[in-house]
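Only a part of the assembly is drawn; its chains keep their places, and the rest are absent.
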Amino acid sequence: MLLDKSIPFTFLFRKIRREAMLVFLFANVVVLAKYFFHLRYLTIPIAIPTLLGTCISLLLAFRTNQAYDRWWEARIIWGAIVNDSRSLIRQLQMFLPVTPNQQMIIHAFVQRQCAWCFVLGDSLRGHEVERRLHEFLTPATVESILATDNRPNALMLEHGLAVGQLYRTGQLSDYQMVQISTTLNTLTDSMGRCERIKNTPFPRTYTFNLQLFIYLFAAILPFCFEADLYYLDVPLVTLISCAFLLLEKSAVQLQDPFENQPTDTPMTSIARTIEINLKTMTDYKEIPPKLLPYDYYTL
Amino acid sequence: MLLDKSIPFTFLFRKIRREAMLVFLFANVVVLAKYFFHLRYLTIPIAIPTLLGTCISLLLAFRTNQAYDRWWEARIIWGAIVNDSRSLIRQLQMFLPVTPNQQMIIHAFVQRQCAWCFVLGDSLRGHEVERRLHEFLTPATVESILATDNRPNALMLEHGLAVGQLYRTGQLSDYQMVQISTTLNTLTDSMGRCERIKNTPFPRTYTFNLQLFIYLFAAILPFCFEADLYYLDVPLVTLISCAFLLLEKSAVQLQDPFENQPTDTPMTSIARTIEINLKTMTDYKEIPPKLLPYDYYTL
């Protein structure tokens, strides 16, 4: 997540370097072609590229909006994970009978829940998760988790089996058990929604259409100036096309929130916040500190 | 679902071939009519087609947005199916008493759930489902399923009856049974939402209006150029109209996500993912591999 600080120039323009170069060359080719093939008498009314520009603006505005919606949905999902993690532990504290074992049982859930949060974030980003798992779980559990293809789902199943056991040993009533099962379902849903966003690329045809319009715009614009002003045509075409491309790339960055980029949903920080919250709620001795942000973003 | 790879040219333009030809001929007719009937003195201000173009752009932007919403809703539904399938099996594992039969009962649900996922996808695409059913169910069950008109619904009813039996034999308590029934309701809802999208074509009047505006635009534009430049008029009109049509066709492709096209919701891959997840959760010996994507899309 980008913080509310100034962002380095390179971060913003790195992504359009290649396209900017392409548009620049393209503009040169068109302007020179116009000059050498004597196409000057082809005065296309300026209204034509303006119309294309309006269409591009509209598509970009909607594009930006859809990207924002994906980004915001990802953030909402992780907000829900925070809430449901807290609710899960509070429910256990309310439901479990006050026995000498109570805290031990709850701590096992806390560890597993923290592991789940970190591992979900790391899996979405394609990171290794073994180190994280060892931080929270016993070596035997870690091994069995690593043997599965979907680790967060395996952890959720462990949660389920542990609740099932509490129920069978009479520590949870029928109704309480089902209630906790509902909370686990909600967490499963959040996991599935993250996977959906991760695994569904934005329709490529839309990207293609937008770029087609931008190149069409860049090809027609030079024919609208009455005089052949190389120094006017090329910079203007390049600048405006690049501004459009920059908007498009910003949307692209935002729409994929689990790609280990500065614009990501700050999953690791959120997981740490959850860890701090849960450990405070359950009287842990050692509470880890908050994660410090990077230069201009958090992860 | 289109992957994040380059898409063959033919895929993009195949759909507008017929319309592009039509617009090209139409532009020729208009330009020639203008020439032969001496309508040159009819200088319509360029602002008129620009205005039409703005209106077309707006309608296209909203059209694109609505198509995207349908496509995204279809994806959300299948994401929910993933979540609810996992939750259904986890609930059974939590609720059922640990008896020698437990695994056998759960495996029957896993088989039926996998069958349901595949059959739902295949039915929506209008494919045969018999082979799929045989993959997961006994011949007797397959036959009774095939005798009904709505196969996924029949499978869901089988689920329901099996749960009812578990309840009547005392393996599920009142409350647990109802809880699983709620999960089945959610799956029924997802099925119904898919059918809704499949069976509700986008309002044809909208398509008609858009094409009316595009042809009006193509008819007026040639009258706005002061000189009679055949080589300018026809290509410009054709290019811009085709760009508009391309946008419209992209929206059309996206808005019907169950038509056995590359832009479909990847239902078969998702069903396979569910199969892998469920079989891993319930200690199957043989886990099938993931489906490989096609050239530039998955199904």
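Order of writing sets the chain letters: A and B. Residues in each chain are counted from 1.
Everything that follows uses one rule, which is that a contact is a pair of C-beta atoms (placed from the backbone, for glycine too) under 8 Å apart; a residue touches a chain by one contact, two chains touch by 3 or more.
What you are looking at is a predicted structure, and each value in this text was computed from that prediction instead of being measured.
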(request) Going from the 2 copies shown, figure out how many the entire complex holds in this file. (result) 5
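Here is the rule we use: only the chains that are shown with their structure count from here on.
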(message) Help me check something: in the complex, which residues belonging to chain B touch chain A?
(response) 1-5, 7, 12, 46-47, 49-50, 53-54, 56-58, 60-61, 64-65, 68, 71, 75-76, 79-80, 82-83, 86-87, 90-91, 93-95, 97-98, 173, 175-176, 179, 183, 224-225, 229, 232, 236, 239-240, 243-244, 246-247, 250, 253-254, 263, 276-277, 280-281, 287
(message) If we count contacts the way the header does, which residues on chain A are in touch with chain B in the complex?
(response) 42, 44-45, 47-48, 50-52, 54-55, 58-59, 61-62, 66, 148-150, 153-154, 156-157, 160-161, 163-164, 167-168, 174-175, 177-178, 181-182, 184-185, 188-189, 191-193, 195-196, 200-201, 203-206, 208-209, 212-213, 216, 220
